[in-house]
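What follows is a set of notes on a single structure, which appears directly below.
Note that one protein chain is taken out, while the other chains of the complex remain in position.
Right after this comes subunit A.
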């Protein structure tokens, strides 16, 4: 759930994602859910010549599972907060 919280903060910002099929998309993040499915508006594809099928796509929904990387704008995340939350999460899991 940590990353869901993180992504919720990114809604309304322009971010870039790289998918497992090598597609790289930049767009305005409109919506995110607990599975990290992402909805974007006003998207731009990196190297559209390599992915002609998406060259004229304006909005899209990306399945969380297909994401390889998310490129975040600087100062978007609080590293310490993430580290603490991750530690807590793992400790809870160990207890369960």
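Keep this in mind: contacts are C-beta pairs under 8 Å (C-beta built on N, C-alpha and C of every residue); 3 or more make two chains touch, one makes a residue touch a chain; residues count from 1.
Heads up, the rule we're going with is that contacts and distances are computed from a predicted model.
Q: Pick, from "AP-4 complex subunit epsilon", "Chloride conductance regulatory protein icln", "Ribosome biosynthesis protein" or "Glutamyl-tRNA(Gln) amidotransferase subunit C, mitochondrial", the protein name that UniProt gives for the chain of this complex that is not shown.
A: "Chloride conductance regulatory protein icln"
Q: Hey, which subunit A residues sit against the chain that's not shown?
A: Within subunit A, the residues touching the omitted chain are 1, 19-23, 33-35, 37, 39, 43, 52-66.
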